[in-house]
Structure formats: structure tokens, C-alpha cells
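Removed from the display is one protein chain of the complex; every other protein chain stays in position.
As written, the chains take the letters A and B, and residue 1 is the first residue of each chain.
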Amino acid sequence: MSDDIQIGTDGRLNHFISLEELPRELIEELLTTADSFIDFATRDTKKVPLLRGKTVVNLFFEPSTRTRTTFEIAAKRLSADVITMQSDGMSTTKGETILDTVSTLQAMHTDTFVVRHSFSGTADLIARHVPQHVHIINAGDGRYSHPTQALLDMLTIRQRKPNFNNLTVVIVGDVLHSRVARSEISALKKLGAGEIRIVSPRTLIPTGLEALGVRIFTDLDEGLKDADVIVMLRLQLERMEGQLIPSEREYYRYYGLTEERLKNAKPDVMVMHPGPINRGLEIASSVADGSHSVILSQVSNGVAVRMAVMSKIMGGFRQSG
Amino acid sequence: MSDDIQIGTDGRLNHFISLEELPRELIEELLTTADSFIDFATRDTKKVPLLRGKTVVNLFFEPSTRTRTTFEIAAKRLSADVITMQSDGMSTTKGETILDTVSTLQAMHTDTFVVRHSFSGTADLIARHVPQHVHIINAGDGRYSHPTQALLDMLTIRQRKPNFNNLTVVIVGDVLHSRVARSEISALKKLGAGEIRIVSPRTLIPTGLEALGVRIFTDLDEGLKDADVIVMLRLQLERMEGQLIPSEREYYRYYGLTEERLKNAKPDVMVMHPGPINRGLEIASSVADGSHSVILSQVSNGVAVRMAVMSKIMGGFRQSG
Partner (left out) sequence: MSDDIQIGTDGRLNHFISLEELPRELIEELLTTADSFIDFATRDTKKVPLLRGKTVVNLFFEPSTRTRTTFEIAAKRLSADVITMQSDGMSTTKGETILDTVSTLQAMHTDTFVVRHSFSGTADLIARHVPQHVHIINAGDGRYSHPTQALLDMLTIRQRKPNFNNLTVVIVGDVLHSRVARSEISALKKLGAGEIRIVSPRTLIPTGLEALGVRIFTDLDEGLKDADVIVMLRLQLERMEGQLIPSEREYYRYYGLTEERLKNAKPDVMVMHPGPINRGLEIASSVADGSHSVILSQVSNGVAVRMAVMSKIMGGFRQSG
């Protein structure tokens, strides 16, 4: 992944695959645009003609409700037409390759593909094969990246604690299976977060994680000390092979976020979770629904962030730098 | 269920969960609005911008073709955006509760949920948990209620026989498994129907049915005597547990509506059925397609009624009373 894929020769944002190579100014500009769409969503008529006549294809090779719906709503509010294709009804089952599927859809003069796939690098692969007027947005690929999720989390933090330099952000949970975690770390570093911590059982920590410049804890109480932001990860039970955690009950006892544990953090700590939450597994119900939780705000921001990315990519954006 | 859920403190219709608690004037006003949408549907351009910029979520935890499609068409004709979620692709399979699913979707600033679920009371439960600007429409819950179906049936009757007081309405069939029957009885009583009869095999009559003020028959010929309106229920073969009916052939012999049997009713009797029909099981083909049948008119009215409910709820309605 290098910036020449995401940013065209004319300085425009062409694809949105990963935050790692994007300049900080561009990320902040996307956040500012997203903020403007937040107010918009509470209006009586939540529709602008920005992308009228454009066609967005939701290409989900891996099932998803939340992310797919958010992209669909975002595209429709921008007046684009949306075509949704889920893996079960797709020609890849007839032996067609992913690139042939994309070429075919692109020949229908579609403008943007929102791609989710269980293999890391799929969105990048596709972006390298489409002509310049076709845009790719990564909606999650394997364990690699989920950049719009990271972006919406940054927006959620920035709305409440705009000065990233002073922040201690703690990411708790199943880092090994989480594409969210990786994108998150990358975005936090880009925006200059003061300290990034990972709290996880030893078996769920990928090798080489320290190289990313994060502090690693296996004890939750210790890791939460004076935290400004807590990002809980979803326990990806469906992706686990073998016995990586002793039992769900054990996991909750050591790594579940309870009200008691929350007291280790700063009094105004924010609790985030990408959803869907497993109540009583990684997070107590009272914390998920409590005053520190910004989980539903993340969802609202998710629509706004996707509107921002789509309108930049399809509506045209010229990088000033 | 009490009216304070469906009708807000400002007198507006907020949710549409059940007809039982709604005032008769409101039901009649909805029917009148629906009537105005009937003419509209035969126009060349069947689209009004009433709900432009609104987002309707079809939340079907139980599969349905007809009802889902009717709501989708109704919403699109009102220019709303429609998001459809069927149970198989939903996060509830990932262990998320229904209320979390709804909270998440509502955080995307969606306006109305059209909910179908196999558990009675689901729509009501959801309505009690959403903020006031979010609306719930019950599209069928368990054996409890299917209020838009009852409303479209009332419209179909009123178009042909506006004076309910004189009418003898006969509901025939599987009352035990039918949410249609219960909603129907409630609506008919509300509109002052002269006499309501139930004809059903003894095994398919729920206990306590007499308390609703209906006359119960087990003999079809007797029950049809001088009927103005016949409402055939669909035999819910897929919902039956155990041997409630001896055999399909036996059922048809005793409870199938044939041309011969129809002669017991008044000469201008109307034959209704919520569909999909089982030809030769609860109704003879010649009756379903015959001159007394208003089955397809019910379908057309179904779109109009759903447009009426959605436009009242989202477009704003102030109860005069």
C-alpha cells in the first residue's frame, strides 16, 4: 500500500483503502466534512443531491449488517443509487474471480465499490486494477484494515476531546483478530495521540505489536489507569480457532469492562465499542448503556464519516499540499 | 398496550402497533387518507415527495414477501429511502439483542421501523424503548396483531359497503394461528360492525374467543347464512404443531369455500383473503377468481393503507379530539 494508489497524480483522493499512508491534513479534512454531515442528519430532510446520478456498489464478500447498512444509508442520503451484492448471490460461486466480478460491474459504469472481504488486501488488489474514474472504499479486509471505522472513532474522540496530544487511549481485547485495532492504532498515531495502550490476554496479542509504538498490558486495571478513552474490541468468537481464551466467563472476569474497573480511568473517560456488543462478555450492560458510553454516537458518526469519504472521492477533492 | 404509546403527549400518532386502543375517528381518518392514495396509484407518475429525505427500515425478523414488498413500495412512492433487513443477515445471529439492533439503526438517524417478528409484542417492546422522533409500525407480531392488514380489510369493506352497522361479517378458518383474525375482530368492533361470526373447526378456536363478542360456529353453511362479508383465513400449515386438522382433504370438505357454499350468503357477498391463498385448500379457485372476490383489491388497498399510516406518522398528524 502506498499513497500513489489512494491519491491520484492530480492530488485527488481516489480510493480509501487504509489510513496509514494518508497525510494527517487529509484525515482532518475528512473529519471536518463528517462533522458538517452530523448536523445535517438531524434535519427534517436528510438528503442532498451531491452524488445524484452516481452508482455505488456495496460488494460484500463477507456478511455484515451494520457496516453495509451505514454505507447504504450514507450513499442514499447523498442521492446516489446503491446496488448491494452479498457473497451468497455472487458469481464468484460460479468460478468467476473477484477481479472479473469487479471488471464486469465497472463496465456497467458504476462509480464506487465499497468492498468487504475476509482476505487482507482485497480492496487494495482491486484498487490496483480499476481505471482511474472508479473508486474503491475498503469496508474491512481480513485482519488488516477497517479505515472508516477508525475514522469514525477519531471523529467521536475529537468531538469530545479535540486535543489528541494529551490523550491516553486504551484498546482492550482481542487484538489478534481485530482489523479495527490495527486501523485504530494507525489513526491515533497519525493524529498524535499522547499514549496508546493495548490490554489483552497474552494469547490474543499478535507478535511484533510493540513495534507499532504502543504499551502492552495484560492486566486490565493497570492498563486502564488514568485513561481518557477506552476502546473495547468485540470478542470475535466466530473467528477464533482453537482455545485462545479459557472460557467466556473467565474472559469476562479478567477483561470484561465493569463499572468497578472503570473507576481506574479518568472521571470523564469515554467508552467506545465498534459493535455489535456482547453484553456480559467484553462489557457490562451497565457500562454499555452508562453515561461514559459513546457507542451510539459512534454509529451516528459512522454514517457521517462514510458520507464524507464518498463525497470527497466522487464529488471531487483536490489535496492542497 | 395502551394509547399513550401509540399517541404522543401532543396528540400525534407516533406508532402504529395495534388498532385496539386507537380512537375510531383516527382509524376512519386513516381510511380516508388511504382512499386518496388509491386514485393516485393509477396515475402515470405514482410518486409524491411527502417523505423525501426520510429513512424507513424494513426490519423483518420473520420472512415475508407480500407485506415487506407492500411496505417497500408504499415508502418509495412517498419518496422515502428504504433499507431492508431480513432476519438471516442480521446481527441478532451474532448475539446482539433486538433492542441493540434497533438502537444501532436508530443512531443512524432512521425515522421509522416497520417490524415483523414471530414473537407477540415485539413491536410494542421496541416502541417503548425508542426516542419520540422514531416511529414503529407493526407489520405482524406472533399471533397477536397485524394492524395494517386489518386496516386494509376495513378499507376494502368500506369502499363497497360503507354502513358497517348493518353488516354480518364472517371470519372463516384457522383463528388459532391467525394474527389477522384478532386484529380484524378488533377493527370491526371499533367500526361498529353489526355481527361478527367465527367459523372454525373446534381444534382451531382459541379459548376465551367468545369474550370478544363474536358468535362462534363450527358448521360453515350455518355460519355463512346471509353473510355480507366473508374473510377467509389462510391455513397456516407451516405454523401448526401436532395434528390440529385431520387432513387437507378433510379440511377442504368441511371448511373450504366453494361456489356451492357461497350460496348461503347474501347475493352481493364479498369474499376476502389476506393471501397468499391455498387454492383448493381453504378456497376453491373459482371462488378466489370469481365475481365476489375482492382479493386483488385488498392488495391494492394494502399499498394505500401503508402509505396513509407512514405519511400520518412521519408527515405529522395532530389528533383533533
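Odds and ends about this structure:
In this text, contacts are C-beta pairs under 8 Å (C-beta built on N, C-alpha and C of every residue); 3 or more make two chains touch, one makes a residue touch a chain.
All figures in this text were calculated on a predicted structure; none of them were measured in a lab.
Considering the whole complex, the residue from B:41, B:212 or B:245 that touches the absent chain is B:41. When the whole complex is considered, the residue among B:98, B:188, B:220 or B:303 that touches the unshown chain is B:303. Residues of chain A in contact with the chain left out of this view: 52-55, 81, 83, 85, 89-91, 94-97, 100-101, 103-105, 107-110. The set of chain B residues touching the chain not shown comprises 41-47, 63, 65-66, 69-70, 72-73, 76-77, 86, 238, 275-279, 296-297, 299-300, 302-303.
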